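Following: one structure in structure tokens, then a few remarks.
Let's turn to subunit A:
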Amino acid sequence: MELLIKNAAVFDPVNGINGDKTDISIKDAKIVSKVSSKATVIDAGGKLVMAGGVDAHSHIAGAKVNVGRMMRPEDSRSGISPRTKITRPCTGYTVPNVYAMGYRYAQMGYTTVFEAAQAIMKARHTHEELEEIPIIDKGALTLFGSNWPTMDFVREKNMDKLAAYVAWGLLASRGFGVKCVNPGGGEMWGFGKNVTGIDDVVPGFDVTPKEIIVSLMKVNEMLCLPHSVHLHCNNLGNPGNYKTTLASMELANQVKASKDRQVMHVTHLLFNSWGGTNWGDFESKADVIANCLNNSDNITGDMGQMIFGSATTMTADGPKQYANAKLLHAKWSNGDVELEDASGVVPIYYVKQISVHAIMWAIGLELALLTKDPYKMLLTTDHPNGGPFVNYSEVIALLMSNKKRQEEIKTVHEAVHAKTKLPGLDRELDFNEIAIMTRAGTARVLGLLDTKGHLGVGADADISIYDIKPDQIDPSIEHAKIKSAFSSAAYTIKGGNIVVKEGQVTATPLGRTYWVDAKVPRQNHDEMMKDIVRKFKNYYSIQLANYMVQDEYVSHPQVIKAGAIPVEVN
Partner candidate 1 sequence: MQIVTIKPRKEIKISVEAENISPDKFGGKTEKDIQSLVAWMGNQKTTIGELFSIKVEGSGPAVDTKIVLEGDFSRVKRIGEGMTTGLIIINGNADMHLGAKMSGGKISVKGNVDSWAGREMKGGELIVEGNAAYYLGAGYRGESCGMRGGKITVMGNALDFVGEHMCGGEIIVNGNTGILPGLSNNGGKIVIGGNTSRPGSEMSKGTIIVNGKVNEMMPVFKLEGDEAVDGVTYKKYTGDIIGNGKGLLYVK
Partner candidate 2 sequence: MTLNAILITGRTINQGATIENKTSSDYQEATALCELNSKDIGILGIKPGNRISVKTDHGDVVVKLKENNGNPDGMAFIPMGPWANAVVDPDTKGCGMPGFKGIKARLDPTDARVLPMKELIARYK
């Protein structure tokens, strides 16, 4: 199948195209240099064209998301649309059903999304849901931060066995990267406790979060994985936690990246850039965190932007969720996973007139505006913790228009003036920078730049066309038009197929599931497996033979090879 997109106002930061009119040739799911005359032509008519959106952190599939659905029939009934000839029925707003996940991302021009966290023991469930999410390519980050094997090998300072365990864990869970959530805290939540900082010792395992973070970074680079360690810092959601975040980011200097990307990605920084000591003196420290990012070249982050209205917080940070539920008098689900991690799900409603919420909202935007290089601050809402992903266009419009920000600031609690720097920030991001934060940057952070996030020859033919002419619009003034254009793509093309036209889904092919097959020396694997076999014999409640995700659960795999190479430890 051949396709030719003409007269496209292309923003492709990776290939240095900054809005100039170009043609894009597509043949059999790939971008090529030219096509035959038989190609179907789409005349973009000068409209904005970018690579398909890439989302590096979104809770779209697995046990947590499904607990959210079971807890919130009131959410499921709020986003219902009946089935059509092409689409299955859709439900939900903060926790959509699997079909709505695929359709709604595609309608926004997104074509690749990564589930933010899966425990290995529950990965089969994650993949069952990924298998039913239509259109988008996808993958899942596997939790390692509180796993008993991780902590044992970190204590033994045995990086070979830890690297073997991470490689095996990615195979067992068909995972894409290493996720580290409130390291050590998941284990302590097993008895209702938590770590308070990166130097606390985890009882029964005699390791600290610092050692866990550094060790996981080392083995991540030893294995030359496409993505870096994806870190959810300790102390999330507590006033004054910016100090823990800074101390955690410091650790990035202890390991050198094995590829041309960051060595640490710190996720949903909105929840980890908090100053003050309590809810009374709570304030933003986004500037300090942004400054740290600006001064380092081996760390990236993502916003976790908050959207006012209904949201559902879900995270492996079990202790945080218990505290949240108690604070909010909200319904609370908890999901400890034996030998691996914790999790919690709590609905929340963000209100403009609540000072803490208004400050949180401002922190997310400050992070994006104060971090100079957009490659270092990806656009996410930590869906659905900050808010549902369908609101990305709201975030884009806010970042591109100070006028919109000032209008919004008038409607929120005035604490944003005293407790954040947002009102004084007049930076307005352009289409190029937005393309970095939503495509190029995310693909680079994930280590997928060879095929994703850009429109050069050889890239996957994932393309989105938006109904705005970049040279005839002033995003600062016409921010409403920016918002509506980015919320509903004129065209979304996935793997060379037109899947969305004028915001309507026209085709629902199944995307591929990315996972990483990392090879380690045989004897390291065998040595590590001795420990794993013992743990299954004594402590797991299922047999080892029934633990690993089978092939039947990844029907369209995209396997990325990786493997152990010696890494410089400075």
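The set was built so that all candidates are chains of the complex that A comes from, given by their letters.
Assume contacts are C-beta pairs under 8 Å (C-beta built on N, C-alpha and C of every residue); 3 or more make two chains touch, one makes a residue touch a chain; residues count from 1.
Since the model is a prediction, treat every value here as computed from it, not as a measurement.
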| item | value |
| --- | --- |
| Touching partner of subunit A in this complex, picked from 1 or 2 | 1 |
| Residue numbers on subunit A that touch candidate 1, as the complex places them | 71-75, 77, 329 |
